[in-house]
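To keep things clear, I will list the structure first and then write my remarks on it.
Note that this complex is displayed minus one protein chain, with the remaining chains in position.
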Amino acid sequence: MIKDPQACIVRKESWKDYHLLSLESPKIALEGQPGQFIMVRITEHSHPLLRRPFSIHSIDGRNVEIFFLSSGLGTSLLSQKKTNDTLDILGPLGKGFNLNDHFKEKDVTIIGGGRGIAPLYFLAQRLSFLGASIRIFYGGKTLADLPLKDKLKKAGFDTFFSTDDGSFGFKGLITDFFKAELEIFTPIHIFSCGPEPMMAKIAKIAQKKKIPAEFSLESVMGCGFGACWSCVRKIRRGNKEEWVKICEEGPVFSADEIIWKEGDK
Amino acid sequence: MIKDPQACIVRKESWKDYHLLSLESPKIALEGQPGQFIMVRITEHSHPLLRRPFSIHSIDGRNVEIFFLSSGLGTSLLSQKKTNDTLDILGPLGKGFNLNDHFKEKDVTIIGGGRGIAPLYFLAQRLSFLGASIRIFYGGKTLADLPLKDKLKKAGFDTFFSTDDGSFGFKGLITDFFKAELEIFTPIHIFSCGPEPMMAKIAKIAQKKKIPAEFSLESVMGCGFGACWSCVRKIRRGNKEEWVKICEEGPVFSADEIIWKEGDK
Amino acid sequence: MTDLSIDLGFLKLKNPVIAASGTFGYGLEFSPFINLDKLGGIVVKGLYYSPCQGNPPPRLAETASGLINAIGLQGIGVERFSEEILPRLKDYNTAIIVNVCGEYEEEYVSVVDFLNKKEGISAYELNISCPNTKKGGLCPALSPENTYTVVSLVKKISLRPVITKLSPNVTDIVEIALSAQEAGSDAISLANTFLAMAVDVETRRPKLANIFGGLSGPAIKPIILRMVYQVASCVKIPVIGLGGIMSGSDALEYLIAGAKAVEVGTANLVDPEATIRIIDELEEYCVKNGIKKIEEIVGTLITQ
Partner (left out) sequence: MTDLSIDLGFLKLKNPVIAASGTFGYGLEFSPFINLDKLGGIVVKGLYYSPCQGNPPPRLAETASGLINAIGLQGIGVERFSEEILPRLKDYNTAIIVNVCGEYEEEYVSVVDFLNKKEGISAYELNISCPNTKKGGLCPALSPENTYTVVSLVKKISLRPVITKLSPNVTDIVEIALSAQEAGSDAISLANTFLAMAVDVETRRPKLANIFGGLSGPAIKPIILRMVYQVASCVKIPVIGLGGIMSGSDALEYLIAGAKAVEVGTANLVDPEATIRIIDELEEYCVKNGIKKIEEIVGTLITQ
């Protein structure tokens, strides 16, 4: 856990409501793992007060990249930052995805919905480094919600795109696309991040097919480093269910541990 | 009174802590008079909440110019705005200096201290247009507090500069410089804006010499247009003293009307 | 088109947005900026019987997302108000509500008695909750008994509906609201400002000459919203919510929590067009969410 009060924006990329900021922060870049996140201070003034959590989207040498959707006050202010502005960030935080040699030359599937793609690019890079054979499913409401499609393709991953309105790729939910494709292949592991209902569906499919699956969860975070107990989710631990701080013990959990919210079955 | 929610910053000039913003706002530019002011919204968010008052420093065609010292949260945020940013402004507000043909070919003296020079440049331009012969006294703590000295000289006014530390011009208070010069000439009218103790001294000198004098006052302003009664100062009206809203009935008052604060004699 | 009108029972409003007392002058100050006819109503600046000089300046200090004021109810008194202001307000087609102040209980009665004879007033709002009056504090709204006394004295003689404006500086807001209701108040407006202060650390002096003042603005919204929710669930008379409303969304929070209407205060200083913008945003929300009549959303907070 490092506080870098002066991480410089060295590169910025924008697609309508989605933005990528590359922040020069060598120490955090050195330590960050896929699935971990950083807390970004939006303003030095008192409103908005809290930092905002963003997954590490990629690490490029000395730079930590985040990729986000401008959807509220904090993300909209953040989207207005310019190259050479500096940001006060904390990271790397939380526990990331489970990565090990076990994935070598094995089929793994990554499924991202909307801004949920953010942590999965970094994950795919590392998995590919570990020698895994990767399929990426990437879904959005419409074409504009798939800003990273070219980047994923270019990186050489096996890509599967869907849009709800059919403006690009498979028409329909990414979960349906995935389910259909499962007729043809069976990955040894699934990694996913996106809207809760999407992840809940994937968890169900995975459990049915007995494929281990990991998900990156979200919750409102006060601090990001375990001090405030605001970010809890009910997590299954053996026979018990407890409120667990997802900033510390997550944000990545396995399908067995997660209790999906009402209506997310 | 016009609300212009989108006054574009068409030009910005900065000298260390002093800044000039030229705002394209044709309607306000058309109506603004020397001594009047505008209220500038600093942020669309809730902190800092209130607008900030700034005198009209000059009117340049369709543009209204303000000149300010970055001295607190609001002015420091304002100083970070860039060309092409837009500002939400209200104006022109208040009553300005008393200008009429009476000044034609007459000696008038203008005395500004620090950022108090802001409204006086516009005033000098108009007085010069009216044919007055103008002396401008401009004092500051040190050379860096006289950012407009060259501009005033270039504009052809008869200029008198002072710094407390002697780093430029007369060494000492501008009031002492002025007092000394009064041995040589007697203006028919004095206009001034600056720190209260400076203005109080000038008022005293003026009253002693029976020279009419006008001052632009400041106070904390909630609205700038007469709605909140926060900006009052005790003002002498005949035999009576009343709390008067300086945003409406000022900010310019004559020496006879003003009751200087304790310790400003 | 959405029906934005609100029926308070004793008064119909074009829409739920009323300009709050003390932040809207006598109304006329805003006519250069907005069309006053569009407002649900206007509460004019607090009136004592006689003109009042208010507190010495500085009267205002800014705080994080808030504002402390100690104007001290400077104002022109009922006579000048009736002569100079009321006749001009008649030109506008909106509910005119007079904010009634008193240094002692009988003064509320005198003000109302005087104004009863004048035309062009829709209702009285009893300001029994100002935290920074010159005399340092008749604030009946701090106790249920004093609230009851003032409200019932006024109700006895008032020829117009009475809205009682409560103070948030209390342990149990519901108790005070019930007491105003029992005394016959026709509605409750909730709330006035929080007693507050700020210190200038360089001079080591209070930022306000009066030391104390009333905190308003977005900072206080979450506390007052909670009070409005608590009170609206307990009283039968309509509740008007106010405190930190800057946007349509803020107003909606109050309506959903149970307020039948809202007042907009500090926002008027920041943006003289705030009331109109808020009305527009309410309408947009209704259109977007298929709400035909805005009254439908009052008190619809889903807690289960």
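Labels A, B and C are assigned to the chains in the order they are written; within every chain, residues are numbered from 1.
Following the convention adopted for this analysis, a residue touches a chain if its C-beta (ideal position, glycine included) is under 8 Å from a C-beta of that chain, and two chains touch if they have at least 3 such contacts.
Everything numeric in this text was worked out from a predicted model, so none of it was measured.
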Full-complex contact with the absent chain, from B:3, B:19 or B:47: B:47
Residues of subunit C in contact with the chain that isn't shown? 63-66, 68, 142-143, 169-171, 194-199, 201, 203-206, 211-212, 215, 217-223, 225-226, 229, 244, 249, 252-253, 256-257, 285, 297, 300-303
With the missing chain put back, which residues of subunit B would touch it? List them for me. 46-47
Interface residues of subunit A (partner: the chain not displayed): 1, 3, 41, 46-51, 88, 90, 219-223, 225-234, 242-243
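Going forward, only the chains that are shown with their structure count from here on.
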Please categorise the chain-chain contact pattern as a line, ring, star, complete graph or other. complete
Applying the contact rule given earlier, which two chains have the most C-beta pairs between them? B-C
On a C-alpha centroid basis, what's the spacing between subunit A and subunit C, in Å? 47
Based only on mean CA positions, could you tell me how far subunit B sits from subunit C in angstrom? 36
Shared-interface residues of subunit C (touching two or more other chains) are 64-65
Mark out which residues of subunit B touch at least two other chains, giving numbers and ranges. 46-47
